[in-house]
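With one protein chain held back, the other chains of the complex are shown just where they sit.
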Amino acid sequence: MAKISENVICVTCPKGCTLIVTRDGQTVIDVENGCKRGKDYAQQELTDPRRMVASSVRLKGGLHPLLPVYTSAPFPKPRIPELLSVLRQVEVKTPVSLDQVILENVLDTGINIQSSREMKEVVE
Amino acid sequence: MKKYDIIIIGGGVIGCMTARALSRFDLKVLLIERESDIGMGASSANSAIIHAGHDPMPGSLKAEMNRLANPMWDQVSADLGIPFKRSGAYIVAIGEDEFGCLAALKERAEKNGVLTEIFNADEMLKREPLVNPATSGALFTPTAGMVDPFAACVASIENAIQNGVEVLTDTAFTGFIMEGKKIIGIHTSQGDFACRWVVNAAGTYSDEVMHAAETRQDFKITPRRGEYYLLDKAEIEINNILFPVPSKVSKGILVLGSTHGNVLVGPNSQTTDYKENKAVTPEGLAEIWQGAQKLVPSITPRSVIAVFAGLRATGNAECQTPGVNYHNDFVIERAGEVDGLINLAGIESPGLTAAPAIAQRVTELLKEGGEKLTEKPGWNPIRPARPRFNHLTREEQAALVAQDPRYGRIVCRCEMITEGEIVAEIHAPLPARTYDAIKRRTWLGTGRCLGSFDMPRVVDILAHELNLPVTAIRKKGAGSEFLLRQTKEVEA
Partner (left out) sequence: MTIKEHYDVVVIGSGPGGLAAAISAKKNGAQDVLIIERDIEPGGILLQCIHNGFGVEVFKQDLPGPSYAQRFINEAYQVGVDFLLDTMVLEITRDHRITATSKRYGFLTIQAKAVVLAMGCRERTRAQVRLPGTRPAGVYTAGTAQRWVNVEGYMPGKNFVILGSGDIGMIMARRLTFEGAKVERVLEVMPYLSGLTRNYVQCLMDFDIELQLKHTVKNIIGKKRVEAIEAVAVDDKWNYIPGTEEIIPCDTLLLSVGLIPENELSRQAGVLIDPVTAGPFVDDGFQTNIPGIYSAGNVVHVYDLVDWVTEAGLIAGKSAARLVQNGPQPDAKTIAVKAGENVRYVVPHTLNPDHLADGEIRIQMRVRQPIEAPVWVEVRSGEKLLHRKGEPYARPGEMVTIPLKPALMDEVKAAGELTVAIVKR
């Protein structure tokens, strides 16, 4: 198989380095321009792209009607739409603490959905 | 069918002031406005000047109304709590050639009975140091002033409502109900109403109202769009009204202070066939910029906080005074061909200035038409202004907050408008039911952030006070809702 060189923009940190990735099929041979995390990212991006996903779920009894949530780890990119549909059906009640698990092992990915903030109970 | 003595079509400053003038008499009066609020046409997008009257063609109705109305503003503004400042105005000559034109302007002003004075360059620069140093002098008209034009609409219609006038917004005139040559009512988008008199104060649409009564088929409004910039008061301060020396075609681009403290520049003048054409254009704004910098070179684009456009209701009426050759005069008349119609048409500049005099003239026209106007006992000409937190001293602010804590919460940070003021407008005699209605009344959302901070908060307050879902809150009329659905609503 022929070696392919391509540019991959690393999204691991805000620097956004342009990695030059040389691969043979699915095997990454060399990554230029990246730090250690960048090299891991390149491998991951070419085989199983994942993203941190942040969204919200409905909330009852708080200062606001929504609770912001995020994935405990980068989530498989092709399944993001599925995840969003699941989140649309969820409603939680106050009180909620920071990093409280809202959904465990969501869609059998081994990844949790957790709260991005605490939300106290508001007494009307 | 509901019956009125008089129906006024159009809630601009002319309609509102007329409603107030008529509220003094024992008459049942209705004012209809097709938009969601009064004053949404030229009355809220103009130069906000009470003109001295130096400029109109001598002998024209414009000149006469201006001359009569100018002195009325002290009383009107005091009675109604309208921000008004008799600042005087300057026609600023730039370069020696223009100085030569001032004498002719002075002569015209004198024909109109307007007091003026010519200043040299030093005096002009002393009075307004930001004026172009190339100035050669100015013609000063001390009786000119600045007004909040929208406040003039609101205050006069509220006073009219207090005195028994009814108002329907979102109500468009669609035709007359006639009995031979006599008007006996009108059709509207909200049903029919019977009346004996109709006052046509429909602004850019006043020609169409006339034509609906089959009068003055030759009269036509050709709107002229004027675009404006509003500047940040933190960036530039000018407390004067500065006109350029007019050219043959236009009064030119003005630079002026306002009762809100912002500097306003504009307008240009572009003829348009479309009566809703309030878009601003890149070309127009470039033109204004050039004109403004001629008068005040230090004005920079950086200080712009708002751009807007208004439409002048320019008509084609011949001046009725013998020997005066003028084709864009006001129409203030009892219609000849039908009974029961008063036309107030072609009311462009100086229409705002002229409004109290025009309203007065309407009562005279009614008398001439055989209407016996009996003064109502208990008519109250006073409409007190509501508190404006930002205009109070610190001590007054503290007292207001102590009295009503809602005045303690600032909702618009740039203009320092409080929740208390917003709530008061929502429950005023003519309730402010949209974002723009509150904006025009309080000046909220007109500052540097242009409402991006206050908008979600005002939408919430409106929903709460009007007991409506948040998705029903509008910027202006129907179809201008801010929000379409809940974030988590599952889309069908």
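Per-chain numbering from 1; labels A and B assigned in written order.
Definition applied: contacts are C-beta pairs under 8 Å (C-beta built on N, C-alpha and C of every residue); 3 or more make two chains touch, one makes a residue touch a chain.
All values derive from a computational prediction rather than experimental measurement.
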item: Contacting the left-out chain in the complete assembly, out of B:Ala279, B:Ile382 or B:Leu468; value: B:Ala279
item: Touch list for subunit B against the chain that is not drawn; value: 230, 234, 276, 278-282, 285, 301-302, 304-308, 394, 397-398, 401-402, 405-406, 408-410, 413-414, 416, 418-419, 448-450, 452-453, 455-456, 460, 470-471, 474-489, 491
item: Where the missing chain touches subunit A, by residue; value: 9-11, 13-18, 33, 51-52, 54-56, 58, 63-66, 68, 70, 77, 84, 98-99, 116-118
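Just so it is clear, only the chains that are shown with their structure count from here on.
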item: Subunit A-subunit B separation of Cα centroids, rounded to whole Å; value: 54
item: Interface residues, subunit B side, partner subunit A - complex; value: 486-488, 490
item: Sites on subunit A touched by subunit B in the complex; value: 56-58, 65-66, 88
